[in-house]
Structures are given as structure tokens and as C-alpha cells.
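All protein chains of the complex are present and in place, except for one that has been dropped.
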Amino acid sequence: MKNISATMRHWLPLACALALAALGPWMSPYLADFVVKVMILSIFALSLELLVGMTGLVSLGHAAFYGIGAYATVLGAGRDGGSIAWLLPLAMGSAAAYALVVGALSLRTRGVYFIMVTLAFAQMAFFVFHDTPFGGGSDGIYMYVRPTLGAIDMESRWVQFYGVLGALVGTYGLLALIRRSRLGAALAGIRVNEQRMRAAGFAVYGYKLAAFVIAGALAGLAGFLVASRDGVVNPELMAWHNSGEVLLMIILGGLGHLRGAVIGAVAFTLLKEVLSTHALVGPLADQWQLTLGLAIIAFVALLPKGLIGVAARLSPAANGAAPKLDAVPAPNAKVTP
Amino acid sequence: MSALLSVENLTRRFGGLVAVNAVTLDLRLGEVHAVIGTNGAGKSTLINMLSGEIDASSGRIALAGEDITTRAQSHRARAGIGRSYQRTTIFAEFTARENCRLAAQAANPRPWAIWQRAQDCAASNAAAEEALGAAGLRVESDRVAGTLSHGAKRQLEVAMCLATRPRVLLLDEPLAGMGAEETERMLALLTQLKATHAILLVEHDMDAVFRIADRITVMVNGAVIATGDPAAIRGNPDVRQAYLGEEH
Partner (left out) sequence: MDVGTFLVQCLNAVQYGLLLFLVASGLTLIFGIMGVINLAHGSFYMLGAYMAFALSPLFGDQFLVMLVAGVVLAALFGYVLEWAFFSYLYQRDHLQQVLMTYGLILVFEALRSMLVGNDVHGVKAPPWLEGSFALGELMRYPWYRLFASAACIVLALGLYFVVNRTRLGMMIRAGASNRDMVRGLGIDIRRLYRIVFAAGVALAALAGMIAAPMSSVYPGMGGSVLIICFVVVVIGGVGSITGALVASLLVGFVDTFGKVFFAELSGMGIYVLMAAVLIWRPEGLMGRKT
């Protein structure tokens, strides 16, 4: 039983990716565009999952790294465009550099302080790009030429689709590897009982900082992709609302599971679309902020374990056998009410 | 027999309050050194200073001659100081085995080797097996730690301490909340461990202390009022008055 669940856990995401790859050519431009948008948000959400879900560090400033990755891409490309070969590392590197500074300072605090400090540092980044001439101000900057690499041009819709899909698979795979490795085990230990980790001899601060920087770099990757897709960046990318939304995504999907981040990104994006589409909710669409706010409150209050938690409650409970680090009970054991 | 862990004039002030006052003691290999005292005597602060969780205001701590007074807790742990907590500090959601394996991983961290599964780490698995065996938890090793009985959890607490293969054991009330049978098991374990470790035992259970300790230090109001073997302590008038006389 457990083996089936484990197999599903490993192969289901891969199967979904393959299905997406196969369906790509059949999608309408609108749908393909939407899927790309959601995939980029999934990468962003996955990067935060490493911090919040795996390490237990609740950051309310993650959008800063996303935005910095995006801005680095556009600023690096300049008037003449640039090669992916150096723009991508630049984006991820810039995000990682800021994450190193913010992390080094923020990780000196814990709990609610940490939440507030990460928010403040993200706001500082927002301020730099919004209020100083450094980044073109509140209007943002346009990217005249998208990043290229030989024949690969990010302008092309196909390149965007398959490139982003590849990046998503890569990110998911990397995090899956990390999670089952010693690093992941250590991060999980820090999440569950930091005191014991210190007493055992782990350099806890170093691990947390590493997680923070890796998460920042991956958010920078998402930033690179969103800049390449949209061709424009503006400070709203790193607004704190964005940090709040990505946090919501991973809770909505289900904290502690990699697929939760993806599910949450999909679900949240769909939710926002639905709530603001007149055809679906009529006049309520104008009050999407109200309905979204109420929906968020309801979800967090009623479904603290997210959508994956709902699925788990519908399938039977495990029988006291050891849950894995990301426990989801076997779907075809005995049903309990 | 030279001291493995030596403590000289260790003091800790919290504002105007002197919680630990110029405490001097040492831990030797093959010995259980018990520290007893009434509540508020400074025992918890002392043990926290030895493990590295609280800084010392003044004084010196040396492990095998090396000064570790300002070293961080994780450094001391890697250097060979193991600590068990009065309030059970385990990973409740993992199995007992994973608890020990993770603790053991600290000696073999290799965080960059992400292509390897943590569960496949031979070194940490071996250390975990050893620790579980020593603590008598082999049978229950695959149970989720949170579901273990209180006594088993306290055993796991000690096992995790052992998983890092320390030379010095700082045990903070390992017998807390245990029944007679579990106490016997724990004392047997400590007797076994004594041979290869230097053990500091903070305990309230006087019968257990007098049975197992080779030396006893008595603390009152942060200061040491007596140190010696059990017989000497039992006969010491200051100790009687300050501490034993208040018991029962």
C-alpha cells in the first residue's frame, strides 16, 4: 500500500508534466499563455515551499527575490537584449545575493520578528525600485529584446511554454532531491525541533541561511521567466501583496508537500480569475477584492491543511505506521468515516 | 583520573540576581556526578551553561583541557558533549529510529550531497542502531515518537543524546515522571553508560541519586555547599540542614 502511494507521489507529477508537454501544441494561445503564467507562479510557490514548508521559516517578503530576478533580467538585457546564458545566472545570482544579505540579518530573529523583518526588507527593495530612478519608477521598465540562446528566443510562445515547463520540472526535481537528502532531513529537523538540532550539533543558522538563499535563487528564476514572458517589469512584482499571495498559494495547496505548491498556484490563480469574471459570478466580479478576502479567510480557517488535506481526509487515515516526512495516507486502504 | 569536563568558578548573573555563583566541579570518565539542590538552586542554569545554551557571566569551562567557555552549543555538541532535556525534546512526528538517525547525522552532515538519500546514510544509521540498542528501544524503533509511552520517550531522549557518540553526557532529570520499573531500566542504562562516559546527572529522585552517583554536588541558591561521595554527603550537616532536612 505504502509503495503505491510512494510511486504515485513520484510518478504522478512527472506524468502531469509529460501530459502538459504533449498537450502543448493543441492548446489555444490564450490557454497556453495561462498555463505558462501558472507554471511560473508554481516555480515561485515551490521556492517558498522550501522555506516555509520544509524549514518552517515563514517569510512575508519572498516577492522581493522574484522582483529582483525580473528586474535584473530587464536591466541586464538593456537595449540590445542578451544571452540567456548570462542573464539567467545574473537574475538568480542577484536574487541570491539579496537573499544572502536579508537572510543573514533576518535569521538573527525568530517567529513573529522574522515575519516582520522579512516583510520590511522586501518593502525596502520595493522602495528602491519604486521611488528611486534606479529602476524606472512606478511605471517599470520595458524589455526591448527578450533573452536568447542561439536559436532559442524567449519571445517565441513555444520557447516560453517548453522552457518554463522545463524549469518547473527542474525546480520540482531539485527540491524533491533536497527533501530526501541529508540537507532536507536537517531542514525538517529544524522545522520540527530546532533546539534538539542544536543540541545534536547542527549549525542551525547555516542551514537556515542556505535554505533562504536557495529559495531566493529559485524565486529569481521565476522572476527571470516572468520578465522574459511579459517583456516588462514593474515594482508591483515585489509588492508585499505579492508576498502574501504566494504564501497563500502554498497554504491553499497544502503545506509540507511539493505538489501542494503547484496545486496551490493553480487553485489560487483560478480562484482569482473566477472571482473577477462577470460571466461566472455576475455583478460580484466587481467586488472581487471582497470575495477574495472572504474566500482567503474561509480557506485558512476551515482548511488549514489545504486542498491536499481535504483529499487526505476523504481517503482513509494511516494506521499509526510511520508517516513519511510528507505524509499522505495510501489512497486505497480501508475506508473510515 | 583527570577530568574530562572541568568547570571553574562558573557564574551567571541575570541583572541583580546571581543564579549560579562561582561553581567549580569536574566530570570524569567512568563516573556519574550528580548535582542536587532545591528548586531555584541554579541547576538548570548550570546545565544550560555547560551545554552552551546560556552564556556564562564569568568562569571557565574546559573539555579535555580545551577552553570551550565561549563556544556555541552546536560546536560543543560536535566536540563530544551530549545533552538530554528535562522537558522531552524529541521530534514527535518522526519515528524513534529517524529521531536517532537525524541526531547522528550531525556528526556526518554532508549537506551538499543532495543526490544521496538521508535514509541511506550508513554512518548515521549505524550510530542510530547503536543508540537505540543501548537505550533498549530496538523493538519500538519504527513507532512514531509522539506515540511512545512517557518512559519510552525519556529513553529516546537519552538515545538521541547517545546517537551523536558523545564522551560527556549532561542529563537533566532523565527520571522525571517515571514509574518504578522504568526507573530501574534507566538506572541500569546509566550504570552501563558510566564505564565509557563522563556523566553529569541533575535529579530530584534522591533514592536513585544515592544508588547510582559516584560523587554528588549539592547546590543551594546558586552556590555549591558540598561535594563528595554519597556517604560523605549524607553525613554532611550543612547538606542535611539546607536540603535533605526539607525532604519528606
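In this document, chain identifiers A and B correspond to the written order of the chains, with residue numbering beginning at 1 in each.
As a working rule, contacts are C-beta pairs under 8 Å (C-beta built on N, C-alpha and C of every residue); 3 or more make two chains touch, one makes a residue touch a chain.
Owing to the predicted nature of the structure, the values given are computational and were not obtained by experimental measurement.
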item	value
Where the missing chain makes contact, among the chains that are shown	A
Of A:W11, A:W86 or A:F127, the residue in touch with the unshown chain	A:F127
Touch criterion as defined above, residue of A:T55, A:S106 or A:S228 at the omitted chain	A:S106
Chain not shown: contacting residue from A:A32, A:L60 or A:A265	A:L60
Missing-chain contacts mapped onto chain A	52, 58, 60, 105-106, 108-113, 115-117, 119-121, 123-124, 127-128, 131-133, 240, 244, 247-248, 251, 255, 287, 289-290, 292-297, 300-301, 304
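Rule of thumb we're sticking to: only the chains that are shown with their structure count from here on.
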item	value
Residue ranges of chain B in contact with chain A within the complex	51, 53, 73-75, 77-78, 82-83, 85, 89-95, 98, 102-119, 121, 142-144, 147, 160, 163-164
In the complex, chain A residues that touch chain B	174, 177-178, 180-186, 188-189, 192-193, 195-204, 207, 210, 320-323, 325
